[in-house]
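Here the complex is missing one protein chain, while the rest keep their positions.
Presenting chain A:
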Amino acid sequence: MTRDAKRLSLILLFAPFALWILLLIVLPHIGMVALSLREKVAPRIYEFGFGNYIDFLNEPIYWNTLLRTASMSLLVTALALLIGFPIAYYIAKIAGRRARGALFLMCLIPLWVSDLIRAFGWILLLRQTGVISSLLVWSGMTDEGIEFLYNDAAVIVGLVYTVILFMIVPLVSTLDGMGDDMIEAGYNLGGGHLTVLRRIIIPYAMPGIVAGCIVTFMLTAGSYLTPILLGGKNSSWFTEQIYNQFITRFNWESGAAFGFLLLAFTSITVWLGLRLSGQSLANTVART
């Protein structure tokens, strides 16, 4: 193949990718940033300014919602890691060859059902006339049904359930790459269970942990259906604010500003997380 032909094939290969990045990622965001920097001074008259951002800062409800969304997302991420790590370890290291496939498949099953149906399943379980509450009444532990829905705990449980798969998959793939002899060497050289976990298994799995955390955090912070359906009116999720600005208030400028703020805020959180764990994004992506 001549060099020109090589270059041509390279361009052809990359064209769809470049188009996708440009049309679906770069352009909408430029549009959104531009939109968010327009201030409404009179009906149909706009001028450039940071008014939408200043509004955000001046209204505590807005930034409280953002902080709440971020902290709840961090909590969900931490819970997903705490629950997902033992599961991933079991799948990758303890389960036999055949059990492994079945277990992995079971983790994937929730993905076959849409977000909406999954959330609705939780509602059936948790509402006052739902399965759990009815069971409690039937067993005589309470006289009246208990409303488990519409509180933070319900939102967190629902979110952890939705995103945990995205924690387990990268963890399994990194842990799978770790030979059993690595763990045995850890014990052989005198380490106890805790030392082996802390000094060998976790550092080895770090790229998977970071990748899983990034994905779960981003998914959680950007989720809409689960917090709204399980948290009800007082879920105060930031995506709900964005939705309200765009759809209810028809204030596209402020909605765009909020959207951009969410992106910036989550990006900074991820960057801080990478910094603290001493991982680089490239390293994380390459190892998982």
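The working rule: contacts are C-beta pairs under 8 Å (C-beta built on N, C-alpha and C of every residue); 3 or more make two chains touch, one makes a residue touch a chain; residues count from 1.
Here is the rule we go by: contacts and distances are computed from a predicted model.
Peer 1: Of the options "Protocatechuate 3,4-dioxygenase subunit alpha", "Spermidine/putrescine transport system ATP-binding protein", "Amino acid/amide ABC transporter membrane protein 2, HAAT family" or "Xanthine dehydrogenase family protein subunit M", which is the UniProt protein name for the chain that has been left out of view?
Peer 2: "Spermidine/putrescine transport system ATP-binding protein"
Peer 1: Can you say which of A:T129, A:T142 or A:T195 touches the chain missing from this structure?
Peer 2: A:T195
Peer 1: So that we can see where the missing chain sits, which residues of chain A does it touch?
Peer 2: These residues touch the chain not displayed: 179, 181-182, 184-192, 195, 199-200, 203-204, 206.
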